[in-house]
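All protein chains of the complex are present and in place, except for one that has been dropped.
Right after this comes subunit A.
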C-alpha cells in the first residue's frame, strides 16, 4: 500500500483522525511553549546546525577519534557497513556471552536494520523496554513515531492489549495502573537479562563517550544490570566535543516533547568492573546520502520528531502510512536514499508547506529536500507513467498560449453545459469538493474587451 492509499484508509475513521491530529498538535503546542521561553532559540538552532555541519564535513576524522578514545576507555568497537552486518555483530556478541535473551531500549537504528525480526528468527528473545515500544512489540507492529512509538494507540486499547499479554484486569484503562503493570513486567526482564542494547543519541569524538536520552530510565536499567552493554549508533551521531552537548541536549527535548531536558541523559564512557561494552558504528546507506549534495544535511537529524508533530499530513495519516522505520517529513527524505523504488511515494506525501523545516532544531531544509527528491525520482523513472504523460500534456498546453486559451474556453464551456463531465466520482477533486463555477469570460477576454473600449 502506498502512502496515499494507507492515508485514505486511516482517514476513513473520522473521529480517530481527529483524535490523532489533536494529540500530536498538543505536542507541537507544548514544543512552542517550551521554545518561546528561550529568547536565543533561533541562535541555538543555528549553532546546532553548524556543529552538525562541521561533524558531517569531518566525519572520517571524528569517527576515528571517537573509536580511538572509546578503545582507550576499554570499549570494544565494531564497524557495520549495513543493517545485516550490524545484526550479525549483535548476534555474535550474544553468542560469545552465551545470552539468548536481551533487553533493548529505544533505537530507531535497530528498527531500520530490522534487528528484532533477525534475532527472533535466530532464537533470541528480545524485549523492548521503552513503554511505547513494548506496547507496539506486544501488538506485533512497528512504531508509528520515533519519539512516541505507540502514539496511535488509545489507553483503552492498551488496556485490552495488557489484559491479553500481562494479565491486567479486563476493561482497565487507567494509565497509572497500566504503567505500573508494565513496570512490574519489565522489572523482571531487567533483573534477569544478561545483555542489554541501547541506542546512542550523541557520540562524543573528544571523549569516546556517548549519551543516551530517555524519559523512563529504561536504557540505564538495562545497561546497569547487564553483563554486556551493546550500543548501536549510526555514523552521523558524532559530535566533536563534550561541550556541544550543551547545545544539543537543550534542543532535543524541547523540540521533541516540550520538556527542558529528557528525564535521563545518561553519559556512558567505559564498562563498569566485570562488564563488557560494545559500540557498533553503522553506515547502512549514510555515506551514500552524505555523497548527495542536495540531501547530505538530512544526516544532521537528531531524531526529535518535531517535524512529525507539526506535519499536517502526518497528523492525519498516521506513522504507519509511511511504511518506513522513520515516518513523517524526515523519514520521507531519508527513505528514498535507502530504496528509491519502495519509497518513491514518500516525497509526494507532503504539501511542501514548510512547517517541518521551521521546527527542525538543526535547521534541515526538509521541504526543499522533498521537492528535490521529487525531481530525482521523476528523472530516475520512479514516478508513475500515467502521471508523467499527464504532466507532458499539461506542459504542452501551458507553454502554448493559443492552445491554453482554447482548452480553457472549451473546458469551461463543457463544465457549464455538461457539469457531469468533471463533477463525477472519477474526478478525485470532486469526491469531497465542488468544482469551481466556470465563468463565461476569462480574465483575458474581459481585459481585451476593456482595452477596446
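Just so we're on the same page, contacts are C-beta pairs under 8 Å (C-beta built on N, C-alpha and C of every residue); 3 or more make two chains touch, one makes a residue touch a chain; residues count from 1.
Here is the rule we use: contacts and distances are computed from a predicted model.
Colleague: The chain dropped from view, which UniProt name applies: "TonB-dependent receptor", "Protein-export membrane protein SecF", "(Fe-S)-binding protein" or "Response regulator"?
Modeller: Of the names offered in "TonB-dependent receptor", "Protein-export membrane protein SecF", "(Fe-S)-binding protein" or "Response regulator", the one UniProt assigns to the missing chain is "(Fe-S)-binding protein".
Colleague: Looking at A:317, A:332 or A:369, which makes contact with the chain not pictured?
Modeller: Only one of A:317, A:332 or A:369 touches the chain omitted from view, namely A:317.
Colleague: Could you tell which one of A:4, A:97, A:207 or A:276 touches the chain left off the display?
Modeller: A:4
Colleague: To test your reading of the contact rule: which positions on subunit A touch the chain that is missing from view?
Modeller: 3-4, 7-8, 10-12, 17, 21, 25, 32, 35-36, 38-39, 41-42, 310, 312-313, 316-317, 348-355, 357-359, 371, 374-375, 377-379, 383, 387-388, 391-392, 394-396, 398-401, 404, 408, 411-412, 428-429, 431-439, 441-448
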